[in-house]
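Taken from a larger complex, these chains appear in their original positions, while the remainder are omitted.
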């Protein structure tokens, strides 16, 4: 298709459902023409061009307007905005970036062609929604795998600083939650709207899709709790390690500082010749062995003291 | 029974209630045949084969679809998916793994045969649900026992690193919560649906079963709070222990470092002969006892200082 005005013919033809997919959000002119052709509300078109929308479902009378977010790993998490207009006989999807993310989708739809042909634009919209919701699964699994790998590392190596990694994962999980939680509301709103049509059972499919978002949210919450628990585990490791370091320092220092004092004592230069009171030990026959013995006993006493405190056990 | 098609006869016979129990989720062909025989919705059958469902209750018109999770200690916690179709005159249960977990159940049902015969498939479904809910009790008790044992250890031995164990228990408690909480909703939904039938009082039994899930959730929350409290207790122990280690280090270092300095002082080699200013103490008659006295007084002074700070008391 060359020009947006050619869309008019599709609109006028009695095609069962027309699906228009627009890549990129730049061209305001195109959108206003499409707005005229399909009768789209100006506020909705404004939202399409503003890329900071949160997922929402809005009922503009004849046309329903849906905004969703689709996760992309590029390789950082990116949540592309996808806008949809669902009208009688047409579906317009607008993606944030050029590139065709819906190829797999279209394949799937081509295979289900029969059902999509028979059913109206609501079912097609469901198919697109379902495809978008499906894209969250591998992404969330990716973070789950990362967390499990982190858990293995935290449980094995007690001191590696995993906090920045956990920080980054939590950041992305929060972003995913902000994308999925309103998607769930979108789906329940749509299911409620569709349920009012007694002949159509699209709402059953939407309910199923809604269940998927509930599952996704639960998986996200599980991952977030795991991240918090890992943080706690890591901080406890750091604290235990510090404790251990302090204990080694204390044991060594507490044994050798007194011994060093004793050695220093007999290194004093008081003149033995001047008076019998000045360091007579230096001239004892067994002065040196006596000094070594005192040191040895001091060391053994301290080791027993530490053992009684439980600082030398294996478990502690 | 050899083949799934034989089920047809049961369906056609006027049996009061037919219970079909399927082990394993593999064979798509079997399920689609069963779907045709019993009129099961395609989306529900898809859910049966997808093993990541959360417990839910879905009303597909004639047939109700229930997904539950059943805990197994193998010996790690495993939450097996059990799917149920409850229709007019039949109950289909699908377990995740080969092996017959419902033997005890069947025994119980055989004993209550009378009531099950008289009542319809809803009562049978309740019996299965009740049996599944019952399996949570010993599992949660198991974690409660583990936590109580941990509590004893934490209160007794102040330094053992129990954090990984608490981490593992919390992980499992979270998984159990995610299985039990939606089960409660399933039961209240079913009770609401059944309550609309004035002749049947199955809803009273479902309400009782619902009460059990509330009890289970409360037990889970109690255990989770206990785990958090234990974590806090343990971290406080570690901190107290660290404090104690630091105090011993400080007391020993603070007493002996100054004493060591004094000993070092009189170990200096300033030549006494050169000048009367150079270390005259070395030639004093009581130089050595004087030095020892100064050291002793320093030590006693420091001990009194520590006592005034309250660092030598028992309780601190």
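Here are some notes:
Letters A and B mark the chains in the order given here, with residues in each chain numbered from 1 onward.
Assume a contact is a pair of C-beta atoms (placed from the backbone, for glycine too) under 8 Å apart; a residue touches a chain by one contact, two chains touch by 3 or more.
Remember, it's a predicted structure, so these values are computed and weren't measured experimentally.
Within the whole complex of this structure, the shared sequence is present as 5 copies, and 2 of these are drawn in position.
Please note the rule applied: only the chains that are shown with their structure count from here on.
Overlaying chain A onto chain B using CA atoms gives a rotation of 70 degrees, to the nearest 5. Chain A and chain B have CA centres that are 23 Å apart.
For chain B in complex with chain A, the residues that touch the partner chain are 41, 43, 47, 52-54, 56, 58, 60, 157-161, 163-164, 167, 170-171, 174, 178, 231, 234-235, 238-239, 241-242, 244-246, 248-249, 252-253, 256-257, 259-260, 263-264, 266-269, 272, 279, 281-289, 291.
Of all residues in chain A, only 155, 204-205, 207-208, 211, 214-215, 218, 222, 225-226, 229, 232-233, 236-237, 239-240, 242-243, 246-247, 249-250, 253-254, 257-258, 260-261, 264-265, 267-271, 274-275, 277-279, 309-311, 315-316 touch chain B in the complex they form.
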